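Omission of a single protein chain aside, the complex is shown with its protein chains in their original locations.
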């Protein structure tokens, strides 16, 4: 499927009016995901922005044209596994999909996800990584970048504060779960995202995981119109590389010949405005080290 | 510390009479760990064989000469984190250590461990991987090898059954958590184990994780006197390689020039007795693939 | 008790819940069809899929357009502009 | 209620809980000191640390030895043998 | 054909559950429940059941898998004990408020701390207010029969609630006794297939499950949930009768009365210790005491009216609790039976007993003593601040 | 110096907790509790507190971190709501049975399903039997004062139990009002440092914490736990007095009585809705009804005697529950108050009300209506099967 | 006891405005409470906040159903919501509007005093953003006299800085108070 055809050749399955922030690229990602997956899909949206803005609905109305539900913050993968076991046993083919924030994925729901990955439950798990708990007002998550301001890693008047620890390298952790398909994606690269969702849909021998890097304009302090540009800079600087792992084989989907400095990405974002030059250098060094490892793994 | 000096130069901190099975190499590993760590240690032993055999004690008596306690199966790392926060705040240096089975580590307690790793809690977490829930009678865990008989992956009269899924590659998953120190160990390589415990003890900027491969003679069906030999074969065949990752840098600790066939290892173990030649070939192929990746990572 | 829900459990099956997000706009995107090369990039990035293709041409439907300006920012030909929403 | 525990919470501080695992043995390891080269390998692998070093020599203390046979199996010089435990 | 065998409680539970042909089973091992999981996986590999099975990584996941499977339309089964139940509490509560007729065996085990493995229904009683039906049984035959009845009760269109069949760890789970196993055909006749209409995740008929809900609708759903619990009071009795008609055994419905009719005092019990209590009643009867026994079978819904009917007009009753209500200085059942009596206008003095915690044996002697105390209460009145502990000194 | 400010409930809780100088804080965000966590991290980065803080990955972990820290000897604090509380239930139960004086604010929120964010104490009431002390407050001043008192009660050598200070989500957490903040010196004087003697993980004095324990010892520990809960009944009142002496405010201890003395009927309430109830009482008093109000503050230990002393001899009482007891067709507090009355030999007709679930507003009009119904009950008797739902039709 | 209801849109500081009123009341030695309506919809949706003031501790924590005063922070809200609902006899209405005349409004007979101010314009001029809460607080103070401007300004300055105090002052000056007889 061509990305450019999404708008004309696919059906919108999410309510056209949800109260996501103006310019939210998570909303875009969700719409793309559902347009590619199509109506034969059961969708889990755990507590988080997307649930909060109405995708699961309100009172007696639904926020989607497919079966949609709230799993708990801590059990999306397990609930999906149960649904899939039911349909598999009946021999009916259904996409059973989670669209979950990084909080639900990397922190509170990780154990269920890790278990489902190990057991080979045939679900599609998509994490939208906006680096924090946005629905509750932008607290830190395991996936928050080092140094970032969040409401639970505040910065004081002297500019001291921010998250002390590294961003959990979740795509790599999932890749090491030996699942048949793991990929990173980014809303600035819609075609790549479409390809990956299509691949995930084809997987029939285990769990498919897609990690979408989604700058949150509201939480991070990004101008709404720059929503996509900032996402793109994360790829162009190798900060959030695009790659996939099929049956253990790593492949880079984007290999910028002249990667931009991470600083270019960081500067667009208010949550990093207090960072010192050393802080930025450290993030650059980490990015380079991880990138090298990735290139190395992709060389096998 | 020389391994050979353990017996003469260190103090035994575990009750000399615990009811671990005759020849249990987990008992050996625990004693080695505690001899190296010494008395300034708080020890957590979650529900599992080691807790069950009396290491935490009975009624009003203790099973160890250091402070020892049962965390829950699902929260060892978090309880340790809390203890460490207390002592760190007071500026007192104490080894805060978990000695936990693979069930507690890889399955039920993984989320807490992953969280502590991400947050950089300064604890030492040691997993004894006997590939199953032994304390409850040998059920499968995420860490059970593919194909293995367990009481919840039974084999029927036609020889069909056994675990369907891969062993979760837990050391690699922990390595990808970017912790300062991750290592695998094995009771057949006591010196290597001693070195690694000493390194873990030195870590002061985050979590140190050691994954000990411990064949369970009772659950797996191994002769008690072959307890160590089977463990050694797992290393010699590259099935359970010895390596460590310091600050993201991989290093092989044992690189057998002529690795033994995995079959030699499998044949010693009753839980694999129903495996077909193809099954064994598949395990060999997996082993080779993982080994190559490891060598590659260690080359960086 | 008088029941408002016809369901015995919390389910939503009475149609689709929609918010009239078009009302949120303080500015609206306007396309200059002379500059537009019909590449469709604006449509691909519009978070609400508010830009549709009709008769091989991309047009902005304003029903749910929140006025984020992404289409303006991403358009390679500067063919879209934001103008203040009337009455705001 | 008559209390047996002097603690108000479940703690164990009345000494060390021990099982007399020496009683479990059906066979006992016996070292042939003529063959023994004092390498200490048996001691290093004994799961109960029942082999100790005294006056530069390794000796088996039977208090907790469970009779697993690992020392026998691992000894590079075949210096240890299992013999049936008396009375069993 | 129905057949007779000697089964331990866990076997009885596993076989009972299998006879109901669950579509999805997910469970996590914990003493003393573990053998159930092992039996079921063995049944599966031996081709005796065709359920989909999941060996999950924790109990939270077990209940979550079942919640998903039940929402998709499967009949489901799991089992757990103590800490496992505690770990799954979040999805446990939700399973009931989503009105999913999940069946779960609870092999009752004391809660830690102190660190323990042994029996006692503290685990399930503490969370009795999470919306599930809870039934407590006395022997292995009742385990097996109630596993089958459980599905019928839970899936009743007027009930649609998840249900726990609870039995004492070790005392039943590891005890072997005679159990009659009904033929599969009979069970199939008794138990039609499960076809959810109220809630279902199905692309053929999309709906949102559990959208964000305003308070006034929430109150409606709660009202209906409470009504369904009340409805269950009837359905439990009906199903017991239907089962008796078809398969030939009744277990008493809401409560079991033993020699209560002409009794002037009553001892109230629950679970496996009721056997010893009945022996004690017989002994005391021979000594001339007109004592009776009331065995609580159903704790949720609490059959307050039924209980008060039995106890009203007696001279005194006592409740032997194998659990504690930390904030009441009595057991939980004592506290609730009192409430039932107050609501239904009884006015009988009552004596609280606690015994058998952490797997301690509650012996016939304990019950003989308790009966004495109940008669003392009838004669001299009861000190309402004091609970009598039935202990085994060592 | 003490000072006056306008604070919302979460600020009051965060400031109250800070004044107690906890050594370790660990919490996980959840609506409506989240701002507490944010305030505390801000205090920390601003150097206002020197607690060690952990931003854990879930509530299970939050309670586990605190369990560890408390075992090591720290004073600790956390806060949560609804699903978060449910997720930490396993270590929650254990914290009490290990007798760790952890203090946790619970910002009461309705349990899902239905999916909801709004207030109601269903979350904490459902697990009231897990051994903790539970205190429910009415306004923001009481939140702040009770955060400080909580440590004093919990750490009392005769109590040594963890404690929840519970307040209604949004109705208090997001409401701003006048709050007096006592000076740090005063609080320091009131609250000595925490020095555990009963249980501690310390290499300088090794002990095993929670070894595997036989049933008869387990019974001893349970007995002592129950006794400590009873002891808390006294300590709560004493601490209230001590606080009043030193800092100048009392909140009533176990219960608050409002115009009860000469009342012939009483309405029983809890939490933030009590304000509206008091208004209703005043209105009805003016109409000539001799109505009084009893506000439950302490649910665990349940002050059954104290409650019965207030209600005995009245013509009728009613209980307005903002929660349900699924198996009783009433609210939880109604069920328990009845039990208290039975145990202590009261004989007053009672009327159950349920209202305000899912954050619905319980208005003065609702209480006016309830009071009418209570008087009807006094006159005509009560239908013991019927619960009156106070709803807002839409 | 005085009861106040504030109507605004997300981002205008409606809730904060209520809190500031309470602050002023408390600093004078009186009492008050304030809280938002706890609804579901966010961004863009109308926001309602409640305030109660009194010289004794305020007990009810309910929503305000019969206000003595209604404050409207954004004219557009009036199309979406019935801002007049429940207004008590002799009540006060404070409106952000470009109109200077009350004929344009359907003011209920229970209203006694109306305050009009073009708060959006003042905010744009003073702050550069259409955040109207500090401006309209001045109108409220001027129309009702229920709280002391000094304390309102103290809190505004603490929370938002001096520019907002300017907006307040300008608001006070430009508010037109009309008594209806």
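For clarity, chains are labelled A, B, C, D, E, F and G in written order, and residue numbers in each chain start from 1.
Everything that follows uses one rule, which is that a contact is a pair of C-beta atoms (placed from the backbone, for glycine too) under 8 Å apart; a residue touches a chain by one contact, two chains touch by 3 or more.
Here the structure is a predicted model, which means the values were calculated and not measured.
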Which of E:103, E:172 or E:368 contacts the chain that the document leaves out: E:172
Touching residue (missing chain; options E:200, E:278, E:297 or E:314): E:278
Touch with the omitted chain, as defined above, among E:186, E:227, E:244 or E:364: E:364
Residues from subunit E at the interface with the omitted partner, ascending: 4-6, 8, 117-119, 139, 168, 170-172, 174-178, 272-276, 278-279, 359, 361-364
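Keep this in mind: only the chains that are shown with their structure count from here on.
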Of E-F and D-E, whichever chain pair has more C-beta contact pairs: E-F
Closest chain to the centre of mass proxy, which here is the mean CA position: F
Approximate Å spacing (C-alpha centroids) for the pair subunit A, subunit F: 39
Gap in Å, rounded to a whole number, between the CA centres of subunit E and subunit C: 55
Interface hub residues of subunit F, defined as touching at least two other chains: 55, 57-58, 83, 87, 90, 94, 98, 112-115, 117-118, 206-214, 216-219, 221, 223, 359, 389, 391, 393-394
Numbers and ranges of subunit C residues touching at least 2 other chains: 1, 4-5, 7, 9-13, 17, 19, 21, 24
